[in-house]
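Reading through the structure tokens given below for one structure.
The other protein chains are all here in position, but one chain of the complex has been omitted.
Up next is chain A:
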Amino acid sequence: MTAGVDLDNVCADFGTFRAVDRVNVNIQPGEFFSFLGPSGCGKTTILRMISGFTNPSEGVIRIGGKDMKNTRPNQRPTALIFQNLALFPLMPVWENIAFGLEVRGVDKNTRRAKAEELLRLVDLPDAADKRVSQLSGGQKQRVAIARALAVEPDVMLLDEPLSALDLKLRQHMRAELRAIQKRTQVTFIYITHDQGEALAMSDRVGVMSQGKLQQVATPREIYDAPANGFVASFVGENNIFSGEVAGAEGAFATFRTASGTFQARLGPNTTGAKTRLFLRPEHVTLQAGPGALNSIPVEVTDVAFEGNFISIQSRDSSGQMLVAEARNDGAATVPKPGEKLHMVFDPAHALILAGDTAAKDPDA
């Protein structure tokens, strides 16, 4: 079984503080949906409202079309994987996994068999009788997944489940979670502040900031067509120029900045709003002579070799720091610090967006 989840104008207030502000989203049955946002933006609160531990102060939550208002957490068809996993340390691994079945009155032999089956599914076949404290971080992670799957939920809720793991394991578990989701066809609602995770795993991503949902779209759209400055700056790297629109023609506009005047694509809701220009490092090229359009004279300040690509820091005449990324195809000539070059970019890849940028931008 699998079920969709509808959040209809959902709000959460703690005293006078609004942690979740009018969130609207329809999550499809069998979808892998991620909420992505910085720490404290209300992601956990949303999951707690879906699982029933926090009541929305306004709005309606429906699971499988059914209003959950008066349904206790232990009656909801959801299973939550807690940020700290919350495995039961006093039970052996198999009892942890079978706990949901024990609650449902399943007899011991069936429980044990089911636990072992799930342990094979999460690739931990010999862990049944171990204590939770004997497991490594990644193994605990798998036990938590198995424990949640055991109750055959319609919706799985995962609260930053990979954040405690090291990089290698995290990437491995990404693929594994994705595979489990595809196999079981259960709706996954996944929370993370790691954009890489959200983009790599999800069918759709909801980007959040300060309790508000900023954009809901496929990972590709989130990255290529961010709805506003927050989404653009939170997801991926950018060169950001402050400035103003100096005249629009259809989808494109002239944008005036301290670094020059550029042709760029107009994002949504930009009329009358405070706007900035966003330019991904992989969409700019550095060349010896000036370009015909959208060209900035720069001086290279630093070059970082990242393996599969080369990151080139530079500064223009206004003092703005700029980043360009060149793919390392083995033949590219790498500029040296101090070299004077021209940074050029295609208007189609420069986006004019409204709204504040995420906090990591020193401009914000």
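Simple rule for what comes next: a residue touches a chain if its C-beta (ideal position, glycine included) is under 8 Å from a C-beta of that chain, and two chains touch if they have at least 3 such contacts; residues count from 1.
FYI, contacts and distances are computed from a predicted model.
Participant: Name the absent chain as its UniProt record does, using one of the following: "Amicyanin", "ABC transporter permease", "L-aspartate oxidase" or "acetyl-CoA carboxytransferase".
Facilitator: Protein name of the absent chain (UniProt record): "ABC transporter permease".
Participant: Just to verify: which one of A:151, A:248 or A:273 makes contact with the chain not shown?
Facilitator: Only one listed residue reaches the unshown chain, and that is A:151.
Participant: Of the listed residues A:69, A:104, A:182 or A:327, which contacts the missing chain in the full complex?
Facilitator: Among A:69, A:104, A:182 or A:327, only A:104 touches the chain that is not shown.
Participant: Taking the full complex into account, find the residue in A:74, A:308 or A:333 that is in contact with the omitted chain.
Facilitator: From the options A:74, A:308 or A:333, the contact with the absent chain belongs to A:74.
Participant: List every residue of chain A that touches the chain not included in the displayed model.
Facilitator: With respect to the unshown chain, the touching residues of chain A are 51, 53, 72-75, 78-80, 82, 84, 86-88, 90-91, 99-100, 102-104, 147-148, 151.
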